[in-house]
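First up is the structure itself, then whatever we jot down about it.
Only a single protein chain was left out; the remaining protein chains are all shown in position.
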Amino acid sequence: MSSVTGVSLADETPGPHGSAPLSGDGAGTGRLGDRLFGGAAKGAGIFVIALVTLVGVFLLWQAIPAIANDKASFLTSREWSVNDSNNLRFGIVELLWTTVTASAIAMLIAVPVGVAVALFITQYAPTWLSRPAASLIDLLAAVPSIVFGIWGLRTFGPVFEPVQNFLRDHLGWIPLFSDANISGGSTILFVGIVLAIMVLPIVTALSREVFAQTPITHREGALALGATKWEMIRISVLPFGKPGVISAAMLGLGRALGETIAVTIILSTLPDGAKWTFSLLNGGETFASRIANNAAEFDTPQKAGAFIAAGLVLFILTFVVNAIARIVIDRRKAFSE
Amino acid sequence: MTTSTTATTSATSSSTTPPASRGGASTDLGHKARGRAFKDQLARVVMWGAFLLALVPLVWILWTVGSKGYHLLLDAQWWGNSQRGITARREGGGAVHAIQGTLIQGLTTALISVPIGILTAIYLVEYGRGRLAKVVSFMVDILTGVPSIVAGLFIYALWVTTFKFQRVGFAVCLALVLLMIPVVVRSTEEMLKLVPNELREASYALGVPKWKTIMRVVLPTAFSGIVTGVLLGLARVMGETAPLLILGPYTKSIANDLFGGLMPTLPTMINQDRTESLQPAVDRMWAAALTLILLVLLLNIAGRVVSRFGSVKK
Partner (left out) sequence: MKIQRFGLLASVAVVGSLALTACGSDNNTGATAGGSSSGGSSSSDCPTGTLNAEGSSAQKNAIDEAISAFQDTCSGATINYNPTGSGAGIKQFLAGQVDFAGSDSALKTTEKDGKIEADEAAKFCGSPAWNLPMVTGPIAVSYNVKGVDKLVLTPEVIANIFNGKVTTWNDASIAKINSGVTLPSEPIKVFFRSDESGTTENFTKYLNAAAPSAWTAEPAKAWTGKGEGKEKSAGVAGAVKSTEGGITYAEWSYAKDNQLGIAQIDNGAGAVELNGETVGKAIATAKADGEGNDLRLKLDYATKEAGAYPINLVTYEIVCSKGKDAAKSKLTKAFLKSFASKETQASLEEIGYAPLPDEVRTKVAAAIDALS
């Protein structure tokens, strides 16, 4: 295997006349072309840093005054009244609950199904099918999210309603399924299911890649010991692919947390001061959908700041999730070399 | 139907029937083996089941959108006319204004983000050492995590609140650039890493400067992979709606000037028509959704075709 970057040993060896080892763009010759090109590449990198810094500064700059003026506790309050700038009262706990629960439902469905589909494509599907099957699942990623939204609300929702009523009528004694008087196809549970469909291709694509990389020796070794195919998968493919699956799940989660338009279309909102319930059959708003629902009406800086503060929390949340995914991926790389 | 193919494919599927089930020296062992064989079969059924299950929403969505939207697409008017003067209760008009807007905005977004994205990836893979590279990589991660609605808010604050410009098509492009750069950087990075180092070293050995090596050896080798990444990124931003809610008001007339006023796009057209309950508008909504899906699909297919012709040779 070749090494994975453009680092060359020549970079670290001293120059011909005893000059110091080249550092940075070591293989560059120092000619004008090299300096220009290297500079442009570096410039692009610095541009990205500047861009992100700008976004971060902007979010903080807009959010901090609002958070500072917040008369309620930003992290623990359920209130959200931002129209009177002298009496801002807003907290994110409800948004956090809806966002995290809907995404968790999405993950609970998408990860097992996605892994199974990835296993199907890499291990079970006959060769003629495996490539088309992979492309078909990838097709799901090509459906724009606004289409998921209108399909979910108008077509899938009515079909799902009886299922939801069944849960409510028969499992209503579990707090998670208690009746919250929200019409079918507009609940957190339903949004979670639609999000699961949306992130399925992400989970599948990444898991597929790592499963396909399972060293053939591992698999053949297992088979040679008399393992059935399933046992082979359990003892060689799955352990090898585990970090990949985790990072796939994290990337999918990042997408689910930030999804805006589909959630806005599907999920019913609750009025101010609605009773708190743990029910998944309740409505609510995620961070992104609350911003989208109100984006047209940011008429005072204080009010806009409150929503941007919510955006900031979402930004941090997705960043943490993405960062975990990257750490896991990097670790896998370190181990597999 | 598949046993013959499976048997001949690869080493992995060489034993579709578990060897243990053929043994069975004692009754106890045979019993166990039957259990194992059962589990194996069960797993096979579960995997097939999962795959078929995953196909259900895909087929369902495509069927819903296709069957409700296709008849407008068959009309030449759809591809030739705008919605100018068409109110929700009138039938007729087309989507050409929105299709053009989507293409122009997508192309402009790509023109800005592709050079930046590729250069950043080149920096990370070919040049970046030490702290700065780590920071850049970290920033790209953060950028990946920017929710699309936040990108829209950011550009609104910059473009309208700070600079007091009009909301124009170009502002939408800037928000989309924010979303596209990380996609391009990450996919290009993966592709550049796949280029064997031996190629680079051979080029250096011939006395070719580094920048020429990258331009003439590394990039062409990774070309198809980069193009695929760009096309997939483009497909993603073209279907993006959230920033348009804030930055891209809709217009029913053809407007192709990026800097002169409102610019219609397919997502905003869908978004406008979905707030109507009259049949002509609902029909147009499904038709616009179908058009958008077809457009995005076309890009995806193009990406795949490019990647098929000349992937990185290992």
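The chains carry the letters A and B, assigned in the order they are written, with residues numbered from 1 in each.
The criterion applied here is as follows: a residue touches a chain if its C-beta (ideal position, glycine included) is under 8 Å from a C-beta of that chain, and two chains touch if they have at least 3 such contacts.
Note that this is a predicted model, so its numbers are computed, not measured.
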Subject >> Contact partner of the left-out chain, one of A:A248, A:L270 or A:V328 >> reply: A:L270
Original post:
In the complete assembly, which of B:Q100, B:T144, B:T241 or B:S307 touches the absent chain?
Top reply: B:Q100
Original post:
Given the contact definition stated above, which residue among B:A37, B:L73 or B:I86 touches the chain not shown here?
Top reply: B:I86
**OP:** May I ask you to list the residues on chain A that touch the chain which is not drawn?
**Re:** 83, 85, 158, 181-183, 186, 264-265, 268-272, 274, 283, 285, 293-294, 296-300, 302
**OP:** By the contact definition given up top, give the residues of chain B that touch the hidden chain.
**Re:** 80-90, 92-94, 96-97, 99-100, 103-104, 107, 110-111, 160-161, 164, 166-167, 215-216, 219-220, 223, 227, 249-254, 256, 261-262, 274-278
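Definition applied: only the chains that are shown with their structure count from here on.
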Subject >> Whole-Å gap between the CA centroids of chain A and chain B >> reply: 15
Subject >> Partner chain B, residues of chain A touching it in the complex >> reply: 2-8, 10, 23-29, 31, 33-34, 36-38, 40-49, 51-56, 58-59, 62, 112-114, 116-117, 119-121, 123-129, 133, 135-140, 142-148, 150-151, 155-156, 197, 200, 204, 216, 219-220, 223, 226-231, 233, 254, 257-258, 260-261, 265, 287-288, 291-292, 295-296, 308, 311, 314-315, 318-319, 321-323, 326
Subject >> Contact set on chain B toward chain A in their complex >> reply: 2, 5-6, 9-16, 18-20, 36-37, 39-40, 42-44, 46-51, 53-55, 57-58, 60-62, 64-65, 115-117, 119-120, 122-130, 132-133, 135-136, 139-154, 157-158, 178, 181, 185, 192-193, 196-198, 200-201, 204, 209-215, 218, 235, 238-242, 245-246, 267, 270-271, 274, 285, 289, 292-293, 296-297, 300, 304
